[in-house]
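Have a look at this one before I ask anything.
Omission of a single protein chain aside, the complex is shown with its protein chains in their original locations.
In this document, chain identifiers A, B and C correspond to the written order of the chains, with residue numbering beginning at 1 in each.
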Amino acid sequence: EHWELNQHFDYRILLKLKEDLEKIKAKKGTALNCGKGVLEELKPLATLEDEGLTLKEIVERVEKDLLEFADDETVAINVASTEPTPEFDPEYHATLEGFERAIEEDRRDKVTASMLYAYVSLKNGIPFANFTPSVSSSIPALKELAERVGVPHAGNDGKTGETLVKTTLAPMFAYRNLKVLGWMGYNILGDLDGKVLAHEQNKRSKIVSKDKVVGKILGYYPYTITEINYFPSLQDNKTAFDFIHFQGFLGTKMKFYFIWDAIDAIVAAPLVLDIARFLLLAKKKGQKGVVKELAFFFKSPMDTDEYNTHRQFEILKKWFEALVSS
Amino acid sequence: EHWELNQHFDYRILLKLKEDLEKIKAKKGTALNCGKGVLEELKPLATLEDEGLTLKEIVERVEKDLLEFADDETVAINVASTEPTPEFDPEYHATLEGFERAIEEDRRDKVTASMLYAYVSLKNGIPFANFTPSVSSSIPALKELAERVGVPHAGNDGKTGETLVKTTLAPMFAYRNLKVLGWMGYNILGDLDGKVLAHEQNKRSKIVSKDKVVGKILGYYPYTITEINYFPSLQDNKTAFDFIHFQGFLGTKMKFYFIWDAIDAIVAAPLVLDIARFLLLAKKKGQKGVVKELAFFFKSPMDTDEYNTHRQFEILKKWFEALVSS
Amino acid sequence: EHWELNQHFDYRILLKLKEDLEKIKAKKGTALNCGKGVLEELKPLATLEDEGLTLKEIVERVEKDLLEFADDETVAINVASTEPTPEFDPEYHATLEGFERAIEEDRRDKVTASMLYAYVSLKNGIPFANFTPSVSSSIPALKELAERVGVPHAGNDGKTGETLVKTTLAPMFAYRNLKVLGWMGYNILGDLDGKVLAHEQNKRSKIVSKDKVVGKILGYYPYTITEINYFPSLQDNKTAFDFIHFQGFLGTKMKFYFIWDAIDAIVAAPLVLDIARFLLLAKKKGQKGVVKELAFFFKSPMDTDEYNTHRQFEILKKWFEALVSS
Partner (left out) sequence: EHWELNQHFDYRILLKLKEDLEKIKAKKGTALNCGKGVLEELKPLATLEDEGLTLKEIVERVEKDLLEFADDETVAINVASTEPTPEFDPEYHATLEGFERAIEEDRRDKVTASMLYAYVSLKNGIPFANFTPSVSSSIPALKELAERVGVPHAGNDGKTGETLVKTTLAPMFAYRNLKVLGWMGYNILGDLDGKVLAHEQNKRSKIVSKDKVVGKILGYYPYTITEINYFPSLQDNKTAFDFIHFQGFLGTKMKFYFIWDAIDAIVAAPLVLDIARFLLLAKKKGQKGVVKELAFFFKSPMDTDEYNTHRQFEILKKWFEALVSS
């Protein structure tokens, strides 16, 4: 029992939900190209590809399972562990036609699980969000699909903890013309995510996503260190240590430190709910393609260069107000 | 030599400025109602009131000294130590007529040094800014004066360190609906300011100024602790320790800590220069009265309830762009 | 239910102990001269003195209640809230005769609850420890009593958190001849203890106890700040922020920060158990009077100037080994 280990919320909440939780049945899915991190840390992991299915058959199974469950209010959100980033292949990733050909030709080396789930959702008019740094719906092929079908999607990588603080604080240094000389961010976490990220291949995608935000906001790229390490006794607790070295008037160097001591799942869960609600609203209002106004929720927002949390919030508010009154 | 103790910037910068610095001659001024902190820590302190001058004579002397020096480009900025907050007296503080009557009647119990300097500046068309939590130009009487003379002014209390970080971070908790349960801010500093603030009377004004910003931004007033203590070995170094206790999804409590390790004078100096430039521009463009768009620079901005650093920056930018192109 | 608020240990432990816990019945006691902090924060507080009893009658009632309960293995430990420190009065505090005269004469202004409990325990041959900064058994009168009756006692003020770290770290600076320029310690806590200590009178005793240890270890008294503040949302959580400014070779200043984020009751409870065991052993081995070798457990150990945690541990070990093999 996962709760036993953490007890980060009241067990009586769990008791009340027991019946409902027990009714949820997970179906067998795919973990195609999810990297060593996922395959080793989650085993035994029974997947559709282990059954010997072709890509096409996998898509059909996932589609069948999804449609049995889905209704008009359904939104799909990828909260699986981080996949390694596959190399972009114009032949199969650039166009919807190419992507569907990859499925036809059973090119498993070109397709990851997060792409498949995005594909099945969007194809069936189900709004989709990618809460992870995996590639998923961000390839041109799937953006094309969303436009064609007329369904909204958003991503990538939920901005829950250290990066949220980074993108809130970094603007301050820019506004005040305090030059950031270096920014160090050390993250330790004890959950399954931490275990998966301990694998170099999977970690890489995450670090790239966390690392670039400071430079995007400042307009120049200071020296940065971004580390993620597994720390088992923390369990669902995630702690980040950041150190910012900055330079002010007359070249004087000064220091800023922060410690973020939070529970990743607890800060992530309400974002997932909010994203679902916003995407559903967008769908109802007829929006399609990337909803870049949801950048507020993501570390690597699609189709925008706005990383400043404050501006993202203003954009979200304006979008929401316009949408509601439309 | 003050630099000897701190050495927080290169001594060669000082050598280059030596000649210019030596030309600056300070005149004897007033420290009326500046509180025990100022009187005890800065002694021997020779003031105009010690010479037995009346309020009217003090005003005349300060005016004479100022006009000898000032030209069209002069801006006056109050960077003196924090005064205790006097009780508001409608008779003498509410109208310009009342304030001038206080001077005529030599009501020294009603007037503080920071009011006098603001009065003399504004009366002579010199833009004025109050970089301290002292009352200064924020009483209705002096606001009226600024409007009448047609000169811009701004204040109060330069937002240089911990409060800058507070007003940058607090919005994040609001945006994400993370409830702040408590916010503790401990400040230690070793300069003269620290010595003066060690006096209860003077400290009070400062704490009020630092303390309210979090509630203003969040829309509710969490439990707060704000302490300022003198720590001699730090000299010009100012360090703030903040702890934020917050509550997220399912009532889970989480923690955030930060340490700001900076040099107060170094972060303040460029703000003083910027405020001077902006006020001069405002004057040239014909603005008068409180320039509330300069809220970005102040802990307790006059005539606005906008404490969010990010919004303040947007407001400043818009104001500046409109002004320049006007 | 206190546990509800904190949940800092597994509720199933509590379930197992439920029956035993319910059997424990507290008797009405005394809160004589416990200060405003105790009287206001714990009310409604029914005490023996409220019943109009004289000192002598209070002593008799406490004694009766204690003897009903006690056996040969009983040890009494004061874990009540901190009392204000009464002024030492040679007439009533210096000798056992004087102290007993105070009781006879019903001099309630001279006697505190912690003295009364110590008196009753020691008089009846029950080893006593004072886990608080209250005066208790440390007055000469009660030390005399312990010697006469032949019973061991120990105190004062359990060294549980920040002071434990202080007395562990401070020796390092001494060994390496790094001069401590200043040591700041800020404590925040949310339990009843915090509430009581928010009262100036009660806080004073605690701060004196925490503050002097650094100087005792270093051999000189650096600038120190010791603050304790109530922070309700922390509940049983106690957090300390320490900053140490130190100077090394060639006068270079350097910095050390630590954050102690612990649960006071959880770090205190095993000490209380250990002290009880050690005192019982001491009694069985015929020791009487202050057991200064238990200094390891206390912030203000009686009859010793050894504040270095490491030396205290070595002394405890030697004492224990000698005692066991005696």
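The working rule: a contact is a pair of C-beta atoms (placed from the backbone, for glycine too) under 8 Å apart; a residue touches a chain by one contact, two chains touch by 3 or more.
These numbers were taken from a predicted model, which means no experiment stands behind them.
For the chain left out of this panel, the touching residue among A:R108, A:K216, A:K255 or A:K288 is A:K255. The residue touching the chain not shown here, chosen from C:R176, C:K284 or C:K318, is C:R176.
Listed by residue number, the positions of subunit A touching the unshown chain are 181-182, 184, 186, 188, 223, 225, 227, 229, 231-234, 239, 241, 243, 245, 247, 253, 255, 257, 259, 261.
Although one chain is not displayed, its contacts with subunit C can still be listed: residues 8-10, 13, 164-165, 168-169, 171-172, 175-178, 248-252, 254-263, 266-267, 269-270, 296, 308-311, 313.
Please note the rule applied: only the chains that are shown with their structure count from here on.
Shared numbers divided by all numbers used gives the overlap of an interface; between subunit A and subunit B this overlap exceeds half, so the copies present the same residues.
To fit its Cα atoms onto subunit C, subunit A must turn through 180 degrees, a value rounded to the nearest 5.
Averaged Cα coordinates give subunit A a centre that lies 44 Å from the centre of subunit B. Computed from the mean C-alpha positions, the centre of subunit A lies at a distance of 51 Å from the centre of subunit C.
Multi-chain contact residues of subunit A (touching two or more other chains) are listed as 10, 257, 259, 261.
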